[in-house]
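The complex appears here minus one protein chain, its other protein chains still in place.
Order as written gives the chain letters A and B; numbering starts at 1 within each chain.
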Amino acid sequence: MKRSARVLAALAFGLASTGGGIACEGRQVSSPALIDEVLCVPDGPSRIVTLDPFYTLLMAGELNLPVIGTALSGEAMPTQVEDSWDTMPEVVGQMTSPNLEAILRLDPDLIIGDAYSQAEIYGQLSEIAPTALVDTTDWKEYFRAVALVADAGEAAEAKLDAYEARVAETAAALPDEATVSFLRIIPGGFQVYVAGPAAYAPMSVLTELGIERPPFETATDDTVLKRPTMEGLLELEGDILIYTIGGAHHEGDAIALENEVTSSAIWQALPSVQNGRAYRVKPTHWMGFGGLASAHAIVDDVREIFGLEE
Amino acid sequence: MSVAGLATGSGAMSADRRATYVSVILMAALTVLAFASLTLGLEAISPGTLWSVLSGNETGDAAHIAELRWQRFATAAGIGAALALSGAILQTALRNPLAEPGVIGLSSGAALAATLVMLATTGYVATWQISLAAIVGSMAAVAAVTLLARSPNGVQPLRLILAGIAFSALAGAVITAATLVGPPHRLPRLLVWLSGDLNGSNWADLRLIWSVLLIAAPLIIVTMRRLDVAMLDPISGAGLGNRRGITLMLSLFMAASLAGVATTIGGIVIFVGLIAPHLAHRLVGPVNRRRMPVAALTGALIVAGADLFGRLLDPPTQLPAGLICGVIGAPFFFLLMRHRNG
Partner (left out) sequence: MTPSRDIGLIGLAVLILVAAILASLAAGIRFIDPFAGILAMTTGEATTLDEILFQASRLPRTVIAVCVGGGLGLAGALLQTVTKNVLADPGLLGINAGAAFAVVVMLAILDAPPPLATMGLVASAGAILTAIMGFVLAGGSRTFETQPLRMVLSGGVLAIALGALTQIVLILQPGAFEASQVWLAGSFADRAPASVGVYALVFVVMCAFGIAMAPALSVLLIGEAQGRSLGVNVARLRITAVAIAAILCGVGVSLAGPIAFVGLIAPHVARAISGNRLGRTFGLSVLFGAVLVLISDIVARLVVAPSELPVGIIIAVAGFPFYILLLRRDVRL
């Protein structure tokens, strides 16, 4: 009786010892962009689950990795995936709360997620499959880390090289003196994503293109965005203004919101607007950045704005 | 009906028996809920398979899923029991039938402290650091709210509630401000934590909440007996003198610890600390010796039930148990209010 009680207690509180450390049968990888110092991942993973619909899912897609499941933010699969993938990955819940049972059921051999969103469930994910949580704000490092754990490093470098070449070519063709402001209009306020050490990826792309931002939009600390008042919009002193409406989830008609803002006298007083150089871009890539395709799309937009031929 | 009258004199025996019956029924209900929690989910596990998992004959995916579900169920039950006990302790110690860790601002204090730690410190914050901050925060909140609501005649019941609600509003505003000013890339983790879902419940969470409960149990038995004496018999209660002050301090400390740890693991779960003790009161009367265990069992049932519901409602999306308790708790609260009035 006593023994069975002890067994029951061990079962209920997880005190029964489970198998100890097993030697790594795949590759040992390490990168400063991963939260583990050393991580054991399979050779050529064939069943990958990604835990957010932006970086991990879209980057995995760009590397043609076999993604069988992903967590989402909201109900909808990103348009990039919806439009061009042959088979949709299975949804395993929200990125803030991936459904462990759903992941387990898919029997993945590799899980890729984001350190800040999924750290709390890291232990449990690792028991399902080798789990790489990426921890960096630099999108190219992020891309390399995803490629590294998925055994696609060479493909990644080739794609990055092609991108760098295009960036260098574009940067050379851009006029030197033009400064660019970037604004996001949301219902309830404004967001200005800044250039700096912790910049959101699309702003890093602008910086890579050698584009200068006005002082208000340049940070030296880890600021990512500022929320100016209507008056504060006057700080957007760039010769060119790139703006977007809503977020990655609001692809719908935001014309009413745009009209409200662009009809105001303060908007009309901006130097870029007065020179007819305010451009609206789609939020898909600018606010739902997901890797190389997004970076290329941003370069496309910049080239179009500056009137460069492809 | 005057259940209190039964506590003294000849009725004590039958009241004890009634409490035992009620406890057995609730335990049976908890067992049924445990069974449901283990078998239901994205993919049902049949009773047969469950049996082979429990007897160790099945070690595949079914065993792994059962393990995940068990961790979640047992953690949720622990959180529910802790919050119910915290509420019952607060109600007795503060002589306030409406005191509850969520309503008087303990949970908000915990959440506020944890938010500040998560956003203000550089680098990765370990989970234990967040837990510690949450416990300190909930203790600071209970101290602040009781001090603010104190008058020469002691802590006035309604004042405490209103101070608590206002404190929660303040803490909520500061948390929102912090999320707007703080670094956006840290937000996801904070929001996950604040929403308090039990998705990540693991053995460490399970052991943490149950060890706190095990440590608290004997302390509760001792202090509550004293408080019962003080409550039922003001004259001999006054005779306890200084020790009553110590008992009060110890009670508040325990209530804050229980709520703080529960909040660390399960986020802000509101109303459970109110509903469970009141249902217990209706079932077995006001004497803590009988009320406490029944309240703990009821609390466990509520939170574990809410978590199961949140898991099954719209899979694979999962809704946090705390939010579900916040929604289903309100009607309960109104029913209680109406009954007490009647």
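Just so we're on the same page, a residue touches a chain if its C-beta (ideal position, glycine included) is under 8 Å from a C-beta of that chain, and two chains touch if they have at least 3 such contacts.
Just so it is clear, the structure is predicted and the values come from calculations on it, not from any experiment.
Enquirer: From the list B:24, B:44 or B:337, which touches the chain that is not on show?
Expert: If we include the chain that is not displayed, B:337 is the one touching it.
Enquirer: Which residue among B:70, B:167 or B:193 touches the omitted chain?
Expert: Per the contact definition at the top, the residue touching the missing chain is B:167.
Enquirer: Which residue among A:11, A:40, A:266 or A:308 touches the omitted chain?
Expert: That would be A:266, which touches the missing chain.
Enquirer: At which residues does chain B meet the chain that is not included here?
Expert: 98, 102-103, 148-149, 151, 156, 158-159, 161-163, 165-167, 169-170, 172-174, 176-177, 179-181, 195, 270-271, 314, 317, 319-320, 322-327, 329-330, 333-334, 337-338, 341
Enquirer: Which parts of chain A face the unshown chain closely enough to count as touching?
Expert: Touching the chain left out of view, chain A contributes residues 73-75, 94, 96-97, 186-189, 216, 226-232, 234-235, 246-257, 260-261, 263-266, 268-269.
We adopt the following convention: only the chains that are shown with their structure count from here on.
Enquirer: How far is the middle of chain A from the middle of chain B, if each middle is the mean of its Cα atoms, in Å?
Expert: 37
Enquirer: Give every residue of chain A touching chain B within the complex, in rising order.
Expert: 11-14, 35, 91-102, 104-105, 107, 114-117, 119-121, 123-124, 127-128, 135, 137, 198, 222, 224-225, 227
Enquirer: Spell out the residues on chain B that touch chain A in their complex, using ranges where they run on.
Expert: It comes out as residues 41-43, 54, 61, 64-65, 67-71, 74, 124, 127, 180, 183-189, 191-193, 195, 197, 199-200, 202-204, 206-207, 210, 315-318, 320.
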